[in-house]
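What follows is a single structure, written as structure tokens, with notes after it.
Presenting chain A:
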Amino acid sequence: MTEIQAMLSIKDLRTTVGSRKVLDGLSLQVSAGEVHAIMGPNGSGKSTLAFTLAGRPGYDVTGGSVSYCGEDLLSLEPEARAQRGLFLGFQYPVEIPGVNNVYLLKAALNAARKQRGLPEVDALEFLMLVREKMKIMQMDESFLSRGVNEGFSGGEKKRNEILQMLVLEPSLAVLDEADSGLDIDALKVVANGVNALRAPDRAIVLVTHYQRLLDYIKPDRVHVLACGKIIRSGGPELARELEARGYDWLLIEAA
Partner candidate 1 sequence: MSALPATMPTPRDEHWKYANLRGLARARFEPSVSPPAETVARITAALPKPLEGFERIVLIDGFVSSVSSTPSAFTTTSPISIAKLNADRYFLELNRRLRSDTLRLAVARHQKRSVEVVVVSLGTSHPAIEIALAEGAELSLIERHLPLSADATVINLVIFAVVGVHAQFELSRIVQASPKAQHVETIELRLCEGSASKFFQLTTGAALSRTTAFAAHDGRDSSLEWHAAALGEGTQSHDAFVHVAHSAPSAKTLQQFRGIAADRSRVSFTGHMRVDTNAPYAQCDQSLKCLLTGSEAEADVRPQLEILTDAVRASHGATVGKLDPDMLFYLLSRGIPEESASSLLKWAFVSDVLRRLSNPAIRAEIEYSLERVLPGAVAARSGT
Partner candidate 2 sequence: MTENAQLHDLVGRGYQHGFVTDIESETLPPGLDENVVRTISRIKREPMFLTEWRLQAFRHWLSLREPTWAHVRAEPIDYQSISYYSAPKVKTDGPKSLDEVDPRLLETYEKLGVPLHERARLAGVAVDAVFDSVSVATTFKDRLEKAGVIFCSFSDAVQKHPELLEQYLGSVVPLTDNFYACLNSAVFSDGSFVYIPKGVRCPMELSTYFRINAAKTGQFERTLIVADQGSHVSYLEGCTAPMRDENQLHAAVVELVAMDDAEIKYSTVQNWYPGDENGVGGIYNFVTKRGECRGRNSRISWTQVETGSAITWKYPGCVLRGENSVGEFYSVALANHCQQADTGTKMIHIGANTRSTIVSKGISAGRGQNTYRGLVKILSTAQGARNFTQCDSLLMGDRCGAHTFPYVEVKNPTAIVEHEASTSRISEDQLFYCLQRGISEEDAVNMIVNGFCKSVFKELPMEFAVEAQNLLAVSLEGAVG
């Protein structure tokens, strides 16, 4: 794989949150069609990476560059990044009572279509699309009339994130701890959803603490993030090794 082909190219990225340096020279290449897993101990900067890519306020980039589909990602507003097909699956999706789930989905889809010069989606078609994706995610009809994540359980929120991803069909999906707090059945549903999105023109970055999710979503590449940078990369076997040996040996090696 060469750099020109890479959909996402992160070079020497440095991010501070408040006064804390979190990412400290992180580099990563992700090409279309690939699934990458970013693993690492708690507090290593995994969520910070996800938020930095999505452009969350308060995550200040102090150095490095990120190019996404040939564009300077860091110069774009968060909504512009999303409209260009970058999707962040939140670890803790916020509840927004009073804003309807379906409305959010439709507004988001239309914003992305507008960016691509497409007309607004037809209401009926849209509803059929949502229903179809809801089936994949095994979600209840009542979802349609509820507020965004309003009163959802942890598992329902995670399913809703994946549902949104399926409807929006992003080019690059960054999923932050998509498996945390899920029981085994829910985990399978979430993994099915993610696998349904796999395609040659899309890339997926899974941020996860445990290897468990990777039993259901086979990654092409596995990276270990510690102390704000990638300290080891490998194939799926690296995840299994981490499962068996933990992170300490790598940290010691890196130090």
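Regarding selection, all candidates are chains of the complex that A comes from, given by their letters.
Here is the rule we go by: a residue touches a chain if its C-beta (ideal position, glycine included) is under 8 Å from a C-beta of that chain, and two chains touch if they have at least 3 such contacts; residues count from 1.
Values in this document were obtained by computation on a predicted structure and should not be read as measured data.
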Touch assignment for chain A within the complex, options 1 or 2: 1
Touching residues on chain A, where the partner in the complex is candidate 1: 54-57, 77-79, 81-83, 88, 90, 93-94, 96-100, 102-104, 107-108, 111-112, 115, 145-148, 164, 168
